[in-house]
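Chains shown are a subset, placed as in the full complex.
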C-alpha cells in the first residue's frame, strides 16, 4: 500500500521510457546493454526496468553477482529521478543501501523503482530486484540521489 | 505490489496482536506506553503498530525525534519477527537503516511492517512510519534481525 501512493501527478513525468533509454545510451557511451539494462515503463512515482545480464555478471556458484544487482538498482534509481526532473546528467548517487535477500539465478532481472520522497535537493527511492517472482525479490535497495 | 506479496501462509502466524503486546509488556517491564507503542493488527507477512508519543519524544522545532521513530521501527520489526517465529525474546537486531523522509509532526505514529525475507538465521523487513497520510511516510527503515 505504501509503495505506490506517492502523490506525484501525471504531469510530473518529463521523460518517458524511450527518452530515458536514449538519454542513458548517450550518457554512458562505453557501457554495453548487458551491463546497463533499460527502462520498460514509466508512471508517476514508479518505473520498471529490465536487465539481461551477460556472462561477466556471474559469480561463483553461477549466480548473478552482487555488483551487477547493485549497478542495476542504481540505474533504475537514476532513471526514476530523471523521469521526474528531466535530463539532468549530473544528478549523483548520494547513498545506496542494498540488502541481498535470495540467490539471484541467471536470467532477466527486473527492477521496480518507487519514489519515497522527491525533494528539491534529495530524492529517496525504494528499489526491488526480482527474477521469476515479483513477490519474492532477490534484493532490495534504498537509494538517495542528490539533485543539482 | 512488491510489499504485500511475501508468500507466508496464514498458518505461519504464531502470535496475534494481543499475544505480542502481552509478550512485549513483560519483556520490557521498565518501558512506558508512550515510548514503546503497541501492535494493532497481524496478518501473514505484515503487522501494523501504533505509538502515541509523550512529550519526551519531541526535538527542537516541536517534531517527533529521530530516536523515537527508529525505536518504534525497531519495535515493529521485533513484533513482526515474533509473530512468525513465536515468543523468542532473544531475537536481536542485526542492522537497522533509517531514512528520514519528511518532518514528523506530533500525534499518533503508525508503522507498516512487511517481511521481505524470513530465513532460518536472518529476517529482513521493510518498515514505513507515517502520521496523517500512509502514502506519504515520514520515514522508511530496513531492519535485519538475527534469529537464535
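Chains: A and B, in written order; residue numbering restarts at 1 for each.
Assume a residue touches a chain if its C-beta (ideal position, glycine included) is under 8 Å from a C-beta of that chain, and two chains touch if they have at least 3 such contacts.
These numbers come from a predicted model, not from an experiment.
Novice: Copy number of the whole complex, given 2 identical chains are placed, is what?
Specialist: Per the structure file, the complete homomer consists of 4 copies.
Operating definition for what follows: only the chains that are shown with their structure count from here on.
Novice: Just how far, in Å, is the C-alpha centre of subunit B from the one of subunit A?
Specialist: Result: the chain centres lie 27 Å from each other.
Novice: Give every residue of subunit A touching subunit B within the complex, in rising order.
Specialist: Answer in residue numbers: 1-7, 97, 99, 101-102, 112, 116-117, 124, 126, 128, 130, 134-137, 140, 142, 144.
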